[in-house]
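A single protein chain has been removed from this complex, and every other one stays in its place.
Per-chain residue numbering starts at 1, and chain names A, B and C are given in the order in which the chains are listed.
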Amino acid sequence: MTNFKEPTFDVAQLAHVELFSPKPEETIDFFERLLGMQVTARAGQSVYLRAYEDSYVNTLKITEAKEAGLGHAAWRTHSPQALERRVKAVEATGLGKGWIDGDIGHGAAYQFTTPDGHPMELLFDVEYYQPTDKDRTKLLNRASKRPDRGVPVRRLDHINCMSPNPGKNEQFMVDALGFRVREQIKDNGNTIGSWVSVSNLVHEVAFVQQPQINEPGKLHHLCYWYGIPQQLYEVSDLLKENNIHIEVPPNKHGISQAFCMYVYEPGGNRIELFGDAGYLITDPTFKTVVWDMKDVPGNGDTWIGSAFPDSWWNRGTPVSTQELVTSK
Amino acid sequence: MTNFKEPTFDVAQLAHVELFSPKPEETIDFFERLLGMQVTARAGQSVYLRAYEDSYVNTLKITEAKEAGLGHAAWRTHSPQALERRVKAVEATGLGKGWIDGDIGHGAAYQFTTPDGHPMELLFDVEYYQPTDKDRTKLLNRASKRPDRGVPVRRLDHINCMSPNPGKNEQFMVDALGFRVREQIKDNGNTIGSWVSVSNLVHEVAFVQQPQINEPGKLHHLCYWYGIPQQLYEVSDLLKENNIHIEVPPNKHGISQAFCMYVYEPGGNRIELFGDAGYLITDPTFKTVVWDMKDVPGNGDTWIGSAFPDSWWNRGTPVSTQELVTSK
Amino acid sequence: MTNFKEPTFDVAQLAHVELFSPKPEETIDFFERLLGMQVTARAGQSVYLRAYEDSYVNTLKITEAKEAGLGHAAWRTHSPQALERRVKAVEATGLGKGWIDGDIGHGAAYQFTTPDGHPMELLFDVEYYQPTDKDRTKLLNRASKRPDRGVPVRRLDHINCMSPNPGKNEQFMVDALGFRVREQIKDNGNTIGSWVSVSNLVHEVAFVQQPQINEPGKLHHLCYWYGIPQQLYEVSDLLKENNIHIEVPPNKHGISQAFCMYVYEPGGNRIELFGDAGYLITDPTFKTVVWDMKDVPGNGDTWIGSAFPDSWWNRGTPVSTQELVTSK
Partner (left out) sequence: MTNFKEPTFDVAQLAHVELFSPKPEETIDFFERLLGMQVTARAGQSVYLRAYEDSYVNTLKITEAKEAGLGHAAWRTHSPQALERRVKAVEATGLGKGWIDGDIGHGAAYQFTTPDGHPMELLFDVEYYQPTDKDRTKLLNRASKRPDRGVPVRRLDHINCMSPNPGKNEQFMVDALGFRVREQIKDNGNTIGSWVSVSNLVHEVAFVQQPQINEPGKLHHLCYWYGIPQQLYEVSDLLKENNIHIEVPPNKHGISQAFCMYVYEPGGNRIELFGDAGYLITDPTFKTVVWDMKDVPGNGDTWIGSAFPDSWWNRGTPVSTQELVTSK
């Protein structure tokens, strides 16, 4: 019993994500007018946004760039001490890049990449959103009033990174940052999908293998959360009326059990929207759920629907020239 | 920065709850036929049940007794070492009662009470449910198939204990067990309600003050989880048709933001059903949300409904003679 | 068999409703910004609006007035011939007032009142809404795109008139206009509530008795339709954030089985919002469902909730001085 390996509880949450967009104003219109998010700052080529239940001053940074893709993802630790411990662990892997002074909404942050080159950072100091008289709500655990535009998302949920080698990234997140492995897809013994978390959520980040194409550092998708299944139908209706491409209509994932849907924002990044909490993991000896790839279509991708389209499996951002030919 | 107090992560979850019932067979029919739970064992005056997404062999024990009320609540730790640490901390408070060998579904457990006498236990060793060929599902992260009876609940969520002194119980849970205080109701400076958790949930246990009557150790309610708001309407319809008293129809709590409802099971205990995940707390420096009692009716009890009925505030189990007069 | 009385099918639908408001701009903001309706015309002291699935150019006319209340309700017939037949039948009752040339959105209309003085009109010629390029949708059976503001209602549903004598009004609607009586509340043999329809809906108009106060011609409420239960929670959240009084939170009526809620628009009129279709009546020999008033609270008003508040039973618009004392 005394040999039981105790878990690490140093990383607390996904704090914010930066997306690149070649059409930043259209991307911002998507998040602001249709998903009801709030622009809280603009600086240089970047615009900062938050959802109405995000407690920090921003959770999304849209930066103009030639191609869509992941700018970076930021992890907040439980304490300053935990930040120091995790920075040391990352430094030891050789993937660290060093400290920055901060950005709008947060203080000093330590930059690094996954083994596949996804830019990430660790931080502790953040700035909380202070509601104005106009958007202060009587619902005291809500950071600001529910907006009156679009079908407003509530908070940032997770990211999914495409990778030639999900198993290697998974191991890095586990060893250096203390993530637990919740679900995996195995194909002939290789890990081709991995969902890892530091919390009761099934994942704050997932890694899925991009078939054939060997381009590291891509984004599969970024996910915001509604928590109410029906809202996915409401936002689908609104998005369809506004010519946003719906890649996967509302459905229930097998993996994570989350009620989900996927669309492409105008800049080209895939955005997932979550309609419930899926299942939550409070079991401290939870065993990784392992799916054989042959059982995934029709069970793991979607529990009650048709298997996901090829584009879902093949397309990441930046989009490859090769992909542009095969996906519609 | 280095003076930042790091949180304790030793208790992982509410593992199971024992309820007393003066009408055990009717109580079991309620949980089995209407809420779709499964009876997994019977022993002596007790019957053991689980919901279809509970991974352990049981999460509910119904024990025949003269009066309704809380048998005990059991907390599972993250590790054997964490169990040792928490037992020592409880022993130091003088509220420890000692070890038992175990019960159906778990091994050695350390018994204690809250300052107000609510019976609780700490444990680590549990028995997982092994599905039969008939109830094994292709949804690999689900412990067994969704049943075809009633409107089946998915998993155990939390308990709420009535108490003459919520603040004192809150402090015990924080100091001895490492809970964090998520929301409070204050009345003239006194804590008359407290929601505490060891996870991203707003609470695994709450304490609410019973007005006037000074009887310790009562149960306010036990809660099972659906995670889908509409299911509360489905189960309400079924319960109404089966003459189960609905004390509070489906509505959204302000405190915890959970979509909720309250009914009395035939043995007399109040049962809450949760229709979503409310809000989840991943912010490591989350500040306790403090409600002034005068703002609670119509905002904190229910965000969009009418203030809760007097019975909700006054009635616990065992029911006082005095209460029987004043609540309808 | 040959003596079977065949039904009359002359009146087809509730075409539009005029409300009086002492605060017209606030009333319009409520319907436009929060309920997502579209202002299609302004003339004199009136503003005309439609919901996005209303096929006519307007279904709601807001007219500035000293007190809230019903301007009039308009019924569209199945044919010009049916209009002639119904006008003759109304003339025969002595309640006819004569023809007007029309208004924005419709042609010639015949004005009359119920026995209790509720202003109504019969018409056939209407003007259809023509979408612009910007709000034309690919969903060909939808009159215009789903808006991106508020929680948009889909179409006009029904009105409910307060009356000292529901039975007398019911009989007029049946005899002169061909309505069928779907549900009734009886109290000691007197009809104190009546729901009548010309379609598969349970009602296009209801009459409910105002207790004690003997003021004819009042409005109980006007109802718009969502058709999706969850939308009532979404709009409740938005309305609460915007300080709109929610008199009855989302719940399921026993009578009509509709999923409903009630709020007061800023001008003071009660507005109902419908979250589903309740039950539809296609049975041609459907027997009127008769409720005894003693069974209504907790079954007929709300199937799964608490009995409706006194204000719901007592308050109509214009609001009596007497009512202002007793309702909150």
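Here is the rule we go by: contacts are C-beta pairs under 8 Å (C-beta built on N, C-alpha and C of every residue); 3 or more make two chains touch, one makes a residue touch a chain.
Note that the structure is predicted; figures quoted are calculated from it, not measured.
> Sort through A:T8, A:T77, A:N165 or A:N251 and give me the one touching the missing partner chain.
Here the residue in touch with the unshown chain is A:N251.
> Given that one chain is not shown, which residue among C:G193, C:G254 or C:G316 touches it?
Checking the options C:G193, C:G254 or C:G316, the one contacting the hidden chain is C:G254.
> Using the touch rule from the top, list residues of chain C that touch the missing partner.
1-2, 4, 6-7, 9, 12-14, 53, 55, 76-82, 138-142, 154-155, 183, 199-202, 227-230, 254-257, 276-277, 279-280, 282-284, 286, 289-291, 295, 299-300, 303
> Extract the touching residues of chain B with respect to the undisplayed chain.
33-34, 137-139, 145-146, 148-150, 228-231, 233-234, 237-238, 240-242
> Over the whole complex, note the residues of chain A touching the chain we left out.
Touch set of chain A with respect to the missing chain: 229-230, 233, 236-237, 240, 246, 248-252, 259, 302-306, 309.
Simple rule for what comes next: only the chains that are shown with their structure count from here on.
> Taking all residue numbers at the chain B to chain C contact, is the shared part over half or under half, that is, same or different?
Mostly same residues: over half of the interface numbers shared.
> Would you mind pulling out the distance in Å between where the CA atoms of chain A average out and where those of chain B do?
31
> In chain C, which residues are in touch with two or more of the other chains?
Touching at least two other chains: 229-230, 233, 237, 240.
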